[in-house]
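A single protein chain has been omitted from the complex, and every remaining protein chain is retained in its original position.
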Amino acid sequence: MSLLEARGLSKRFGGVRAVDHLDLALAEGDLLGLIGPNGAGKTTAFNLLSGFLAPDAGEIRLRGRSIVGLKPHRICQLGVARTFQIVRPFPRMTVLQNVEVGALARHAGTGAAVRVARAVVEQVGLGPKANAVASGLTMPERKRLELARALATEPAVLLLDEVMAGLNPTEIERMVVLLREIHAAGMSMLLIEHNMRAVMALSQRVVVLNFGSKIAEGAPAEVARHPKVVEAYLGEEYVDAAPAR
Amino acid sequence: MTWLGIAALGVLLALPAVVSSYVLTILIFIFFYAFLGQAWNVVGGYAGQLSVGHAAFLGVGAYASAVLAQEVGLSPWLGMFVGGALAGALGAVIGYLGFRFGLRGFYFVLLTVAFAEVCRIVVNNVEAVGGAVGFYITFTGDPRQFQFRDNRAWYYVTLVLMLAATGIVALIERRRFGVYLAAIREDESAAEALGVDTLRYKMLAMIVSSFLTGVGGTFYACYLLSLQPNAVFGIPLSVEIIIRPIVGGSGTLLGPILGSFILTPLAEVSRYYLGQGGWHGAHLIAYGVLLVAVVLFLPEGAYPRLVRLVRARKRA
Amino acid sequence: MSTVTRRAFLKATAAGVAVVGFPLPLRAQAKTVKVGLIHTVTGPLAEPGQACRAGAQLAADMINAAGGITSLGGAKIEFLLGDTQTKSDVARTEAERVINQGAQVLMGTFDSGNTAAIVPVAQQRRVPFLVDVAAADPITANVAKSVKAGQQKVQYVYRNFPTGSSFGRRAVQYFNEIFKETGQNPRRVVVMHANDLFGSIQAKGFKAAWDAAKPSWEIVDVIPWPEPPSDLSTEVSRAKALKPDIIAPITRPASAQLLLPELIKQRVEVLGVISPGSPGLYEAGQIAALKQDLEYVMDNVPWPNFKNPKTQQVAAEYRKRTGGKTFDTQSGYSYDAVFILADVLERAKSTDPDAIVDAIKKTRFSGGLMVYGGPVIFNDLGDNPNAIPAMIQILGQKPLVVWPKDAAQEKLVFPRPKR
Partner (left out) sequence: MDLTLVAQGLLSGLLFGGVTSLMAVGLTLIFGVMRVVNFAHGDMMVWGMYLAWMLSSRAGIDPYLGFVVCAAALFVLGLGVQRGLVDRILDAPHEMQILLMLGVALVLENAALVAFGPEPARVRSSLTLPPLWLGPLFVDVARLITFVIAIALTVLLGLFLFRTAFGRRIRAAADNPYGALVVGTDVRRVYAVAFGIGAACVGAAGALVAPILPFQPTTGLGLSVASFNIVIIGGMGSLLGAFLGGLIVSIAESLGAVFLAPSMKELVSFGLLIVILLFRPAGLFGKRAA
């Protein structure tokens, strides 16, 4: 049984099919990359999976249980955590407090939550900044904070929306290492990424979206050669540090 | 800090022995508005849901306990909780409608203003509670009826109200509830993504806030002995309730208290010095200028600024 | 506790409570009687509150110029001024402040709610409180009730102003007398009133008195409007559709300026416009603004007795001081209250609160300038049953008393002439 599975997932905005009959399956311990040109429907797919949008049609199951129609906070409590492409730290709270909010999803007491938060902050390498106010962080630090908060909810699946965007090559390298560590510790991940090198380096499998539909799926190397994928990316500039949309 | 708190509390406890009834009255209103500000702070400060209709909760609480006391003979000691519960229920209704339909920012402000105005207009037209003439409470000075002959008793009553509300807020602040409220204030969607049931926590904040405000209504009724809809449900009172915590620093534990200790005496002083001559209204101009100055020079509120000053001094 | 230690203490705690700089009580200072004069000087009721203050100040100046309170060695009346901002919490604080500054008597406040907030201060601090203007019955009645029930020993709150219920009774009585006098037989009366504190007190009192008296005419509808209104044209259309013989409006100054022109514009044909009690309808400013729209309108208000030559003089002086304002209900009653107070102090020969209360209870004062039904006395509720309104009518652009007959300056005109 898949850990997280979507079948026939569809969402329209007006006349536009943002996501069209998408099937996705993620097994325990998977690290699946979700790629596609701008506007392919990747973020919409995330919003559907995490409950921020309700699908027009289709089914989403977490460990076989339907989570369609549940509120985002409920889905998070069930074990699906997400990050936002445009990071949304709680600006006037410290790094530790930011992460504590995530930890409170599993630990009702603030004492336990703070302990978990401290550990996660260390894990993502924000230890020295634990008591800094979030609004003062640099972009790479914010990306790590975003990741840390999601991790602190102790999810079964982590949905990461372009955590590399806006980072320079060195920083990307460090983020890749960090994600590998987290994955190695047993975390299942679904990764939206614009940075091809990072996706190829991290993912075991890649799903390619275009105009809301899946056009290819498979190991990174084969997908990259897929004619439909090549066509979809034709004319699309992809550089290492592709800016956020 | 702890020692400072204990010393301050000691001074507050001892004050009635040495100051005049007039100073006591000022302190009573400082405490009372700090209490109301603290109650508002739960939803308006911590949760960041700006209600400019809190007078409605005060009014409901005040009318409920006064009418029950006068018509049914229920002691306001119990009536204050009935009033609080009714205010809490009204808060739940307003909160549910506002939050369920996703009203944020200015839309929520106007929803709360509109509900308070609806209450004001309705009560103005309900003859059973006196309509626009208002509801008058007999002065008995009987402690069983929540009335006191001595201002010192009122002083301790309001001091307890303020400390109790502050204690409740302190408890909330340190718990999951408080952390979640702050997260909601900062970024609601992000909080939702981290497992925060935002609707539930905003509702809880609204209910706690309106309940406390409703409890305060009983003090208003029994201390001032008459209730007029335009006064207790009016926008000016809602504004009085919110300005102190905002000036002091909304979403901070001591902000409402500090704000009240700043604004109430300043209003008093400016009324005294500017209210004597022929320039009726000059003192309110001064008060308005003061509010503007606070926004320009203390944009995060007085308490956070004070904390930064103290820290800077310690470091130096 | 001595003043010195109190001052020292206050200085020590000044950071917390910015009260340094308030004059402290100097009770020992001789030759003045300190009166806390607290009115609605700012806020929505600023206009009548300022008139009260001006009337009282005129009276005090006159008393002081004539030698003050003889029995107290020529003590002068000194006012400690207070402003309630038309808010009850401020009213209570102001009362405490003036008492702290040494006020031996309180007067005020125009607004019934603000007045009620001062009542417990007067009772607790044992400072006699003479209400100059405020109509809600419970202000005094509630104190009398608790004294009767033994919850209070002494009543310190007294009022020289018609109460809401007495207003209504007089209005119905005058309506009947005027209809009889002029041989008219109107049937349909439409009451239109401002739904604020004073307006609804008047409307309720009028309706209750009408229910009790069962006169030959009928109140066909009561149309209240929110005060201040932004528009009254629909209300007037509604009244017109009821085919009234009499429009009985209860207005505030602002709503009068909307209502009366609207009645003319919409050609509401009635025998007369008779108000059961509208404060401010007769102000010089109102007459200037409303001009012919106000002509022949009658208003049942507490009013100065201009048949008294003294009233004429005082009114002229008042006009001079205030830049052309009419000596009216508010200024007149506050003026009288100060003279009643002077009379009380003369007889009390002391500023001891209980001596003052005793003297108040024994008051029989006939020097008032308002229209009274007899000398000023205080009944067991603490009210003056002889404080009565008079029917005034705007004739030749002047407010003139037309009823009761013995106070009438001019013969009343009813029904009003057709335009």
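In this document, chain identifiers A, B and C correspond to the written order of the chains, with residue numbering beginning at 1 in each.
Quick note on the criterion: contacts are C-beta pairs under 8 Å (C-beta built on N, C-alpha and C of every residue); 3 or more make two chains touch, one makes a residue touch a chain.
Keep in mind that this is a model prediction, so the values were computed, not measured.
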Partners of the unshown chain among those that are drawn: B, C
Listed residues B:6, B:289 or B:309, member touching the removed chain: B:289
Full-complex contact with the absent chain, from C:111, C:132 or C:235: C:235
Residue in contact with the excluded chain [from B:69, B:161 or B:246]: B:246
Contacting the left-out chain in the complete assembly, out of B:235, B:266 or B:307: B:235
Those residues of chain C which, in the complete complex, touch the missing chain: 42-44, 46-47, 50, 195, 223-226, 228, 230-231, 233-235, 237-238, 241, 253-254, 257-258, 265-267, 283, 285, 289
Chain not shown, touching residues in chain B: 44, 50, 52, 97-98, 101-107, 109-111, 113-115, 117-118, 121-122, 124-125, 132, 235-236, 239, 242-243, 246-247, 250, 279-282, 284-285, 287-292, 294-296, 299
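Please note the rule applied: only the chains that are shown with their structure count from here on.
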Chain nearest the overall Cα centroid: B
Distance from chain C to chain B - Cα centre to Cα centre, in angstrom: 33
Separation of mean Cα positions, chain C and chain A [Å, integer]: 73
Contacts with two or more other chains, residues of chain A listed in rising order: none
Overlap residues in chain B, where contacts from two or more other chains coincide: none
Residues on chain B engaged by chain C in the complex (per definition of touch): 11, 15, 18-27, 29-30, 121, 124-125, 127, 131-134, 136-142, 147, 149-151, 220, 223-228, 230-231, 236, 261, 265-266, 268-269, 271-272, 275-276, 280-281, 283-284
List of chain A residues in touch with chain B within their complex: 50, 52, 71-74, 76-77, 81-82, 84, 88-93, 97, 100-102, 104-105, 108-110, 113, 149-150, 152-153
In the complex with chain A, residue positions of chain B that touch it: 174-176, 179-180, 182-183, 186-187, 189-199
